[in-house]
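Structure below; questions to follow.
Note that this complex is displayed minus one protein chain, with the remaining chains in position.
Entry: chain A
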């Protein structure tokens, strides 16, 4: 008999929309294991003189059903978790290192520190401008460094088999309050014309560079990793309106807006 039928629709946009389908499970499917265990326990319980403790342990057997063990799905972690319920704690404890400057969240301290250097460190930018190889490989233990973002990206794809759709520098989405706060901060900085502006613009330029360079790599990547909306204007996200108007005049090619 037909088992689980998966008929997700993927249109040219690549998103598998919700499609209501009937789901049938085989009798020995893990879906039914709680019920099967309960059947046997109930049938045999009468012949046994179970203590409260034993009943409790057996109830856990039922509740666990099949195996509820889970491995953390964050890249490079693989931590073994006793149950799904434990995952949230694990995630909050291990994968929420956040940047104090821009509030982006990273799953490891290595990635966080790489981010801080590349996005907020003017010293870093200076060395890059002078041609030093400063962009570090993201894989723990590799340690190779590259002169630009694109070079590192290529290394990740070639050497470490990262998908070309993987983006290290990706804009984070601040809450509305934080966005407004940041926009205010940015306009103050621009009007005062302090050097802190370099921070934001530096970010923006990097983003622009990565976005433009990504144009060429994304053409070469296999269709499965191109989803809709791989927009290359992403780097401009946090540009304050004043700066953005200028940038738009520079006619950066935009992806199709939808």
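The rule we apply is simple: a residue touches a chain if its C-beta (ideal position, glycine included) is under 8 Å from a C-beta of that chain, and two chains touch if they have at least 3 such contacts; residues count from 1.
The rule is simple: contacts and distances are computed from a predicted model.
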Name under which UniProt lists the unshown chain, selected from "GATOR2 complex protein MIOS", "Serine/threonine-protein phosphatase 2A 55 kDa regulatory subunit B", "Importin subunit alpha" or "proteasome endopeptidase complex": "Importin subunit alpha"
Residue in contact with the excluded chain [from A:23, A:147 or A:160]: A:23
Residue, one of A:70, A:99, A:116 or A:139, that touches the chain absent here: A:70
Residues from chain A at the interface with the omitted partner, ascending: 1, 9, 11, 13-28, 31-32, 34-35, 37-44, 46-49, 51, 53-54, 57-58, 61-63, 65, 70-75, 81, 84-85, 87-88, 91, 95, 105-107, 111, 163, 165-167, 170, 172-173, 175-176, 179-180, 224-225, 227-231, 233-234, 236-237, 241, 258
